[in-house]
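Only one protein chain is missing; all other protein chains are in place.
Letters A and B mark the chains in the order given here, with residues in each chain numbered from 1 onward.
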Amino acid sequence: MKDPYLPIPIRIDGMVFENEARDIKTFRLVFTDEPNRIGFSFLPGQFAELSLMGAGECPIGIASSPTEPDHLLLTVKRAGIATTALHRSSVGDIIGIRGPLGNTFPIPAMEGKSIVIVGGGFAFTTLRSMIKYVLAENNRGRFNDLTVIYGARNPGELLYKSELEEWEGRKDLKVLVTVDKGDDRWTRHIGVVPNVLRTVAPAAKDATVLVCGPPIMVRYTLPVLADLGFKPESIFLSLEMRMKCGIGQCGRCNIGPKYVCKDGPVFSFAELQQLPQEY
Amino acid sequence: MGAAAVKRPATEIAAIARELLAAGKIDLFIGYRQTSSPVRTTPCFLTPHDDVTRLVWNGFCSNNLAVYLTRMMGRKRIRVGVVAKGCDSRSIANLIRENQISREALVIVGMACPGMLDVAKVRAKLADPGIEKVEEIDGQVIVSSKGAIRSLARTDCLYDGCIGCRHPTPTVVDRLVGAAAPDRKSPVLDSTVRDFLVRPRAERWQIFESELAKCIRCHACRNACPNCYCQECFAEQTSPEWLSASNDMSNTLLYHIGRILHQAGRCVECGACARACPANVNLGLFTRLLADEVRERFAFESGISPEQPGLLSTFNADDRQEFMTEPE
Partner (left out) sequence: MKLELESGSGSILRREDLNRFLNLLQGSNDLYGPTRVQGRHEIRRITAPEQLDTRYANLAMSPKSLFLPQTETLFTFATGNRKTSPAAARAGSGRNILFGVRPCDAMAITFLDRIFSGEDYRDPRYAARRASLIVITLACTVPDPTCFCTTVDCAPDSEIGADVILFELPAYYLVKPVTRAGRDVLEAAASLLTGATRNDWDEKHRSAQNARQSLRHGFDPNRLTAKLGDFQAPYWEKLHRECLGCGVCTYLCPTCYCFDITDETIKSRGRRIRTWDSCMFPRFTQHASGHNPRPTQKERTRQRILHKFNYALKSHGRKLCVGCGRCIAFCPVGIDIRSVLKEIVES
């Protein structure tokens, strides 16, 4: 069995700032060896540990979809030592990657149903993976309606701005982008995500909801979903925890008996209700 | 007069605790209670309506309870009553001087301390290490072990650090239990420190390293020390990263040298660090050496009063400085 702690090399092929505060960057990563690329088989919802030799590792959700096979996109917020080292890297640098890690969004269970995606701020990364996956030509027919509600504090903080615009123009999904507070160029919706959700009122019947956002957004979104008739078993969240090994060995990312890196990061709300509220 | 016999210290402590809690003068009382072992006590936290008769006082009350004060009193405005031996009270004086706790919110129940018993020394004198019962009477420690009863001289069983104790009576105190014993002006150095100092320098370094080779970097020494109240310890800083978590010698040395030097002028030689260490590192040697150095160079004793200025926060024009200008 291969050594689970050894990162495999991957090259930074490009990077772009996502937000005006310039502390969130999306990295386009390309494997240096083709067998590694082929072996890195993942599905939306999963994450990887990015390795900066000398600085450490950071667990980052995979923002690209497996339907974008030539590269990986990972969106990283600068917070600690490893993410700062990553932000200071240059195109052409070779870093390390371990993964894919964690569980996936419940794709088989979502087939034949509608999908509602509710995202907030920086947490939208793996939701992008899911959206691109569903929209891919070979996959679209497997799912019914796709509704995306995505909000940020202000327009500058929105991720994937050009893609959001592109999606707004498509017919095979409904996208509502909102901000808490607009600026003088903002022409779209203004309002917090839970309120927009209440207004859009997507149908709960035969639908799955994926919710990823800051804790406060999640806290106010869940009651709205309950009011709309969504059952806890069909609501899924992606959690964040301090992680190190990413494979359920180092003991630090647990919520009760579950490890966020291994049994998560995707949990149904029904599952979370059974676990201690310690996250 | 015969009926008003001298109260056992434990009874007196309990009475004081009861009185303070009932009168609402304190919110919390911290003392000692016995564990299931006759040679082990544990800190006892009492709030109003808790049973004060659990409180004990014996030769196994070695923990320095001042370590709880910063956590208990730091952010909350609670008033605490605490049992303090000589060394503990000096820790408290330091914490007050360093603005970590408030004198007004404290009631210090001082104990005139006869020195604490080192269980390892007691066990070493017995045929069988199992101890069933211990009584301390008139300078003797009477140990029942596997049916046999042995009477040991108390002075033979003291912790190394307690042997040379200069301040057995608390320096800052509200209620004193037991008769005050005079401070010892002519210090008695324990044999380990004396022995260490006469060795050549290279050998002293080798002893230092071989002790630290046992360290497993648990940092219990730091957590047991009342002076180590930093919210972020230098050992855990990531920016700059002074040292790593590994127990190889360079990191271990830096941790211990750093910690001990941070104690200069503050360490009261209570021995909490040495007793806390699970790996048997002879930390007492280092802390007592440091305190000796401070005494010799600056004629300074830590924790005599909360008003006493800190050693490293004062400067005199005639401070000795040959250790900088003419290092060995």
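Observations
Note that in this section a residue touches a chain if its C-beta (ideal position, glycine included) is under 8 Å from a C-beta of that chain, and two chains touch if they have at least 3 such contacts.
Computed from a predicted structure; not experimentally measured.
When the whole complex is considered, the residue among A:E20, A:D70, A:D93 or A:D206 that touches the unshown chain is A:D93. Among A:Q46, A:S65, A:T83 or A:T221, only A:T83 touches the chain that is left out of the view. Within the full complex, the residue among A:L43, A:L135, A:V200 or A:I247 touching the omitted chain is A:I247. Touch with the hidden chain on the side of subunit A covers residues 1, 3-7, 9, 53-57, 79-80, 83, 93-96, 240-242, 244-245, 247-254, 256-257, 262, 276-279. Not every partner is drawn; the one left out touches subunit B at residues 35-37, 40-43, 45, 63, 67-68, 71, 120, 124, 130, 216-220, 222-224, 236, 244-248, 272, 275-276, 278-280.
FYI, only the chains that are shown with their structure count from here on.
Chain geometry summary: the mean Cα position of subunit A and that of subunit B are 52 Å apart.
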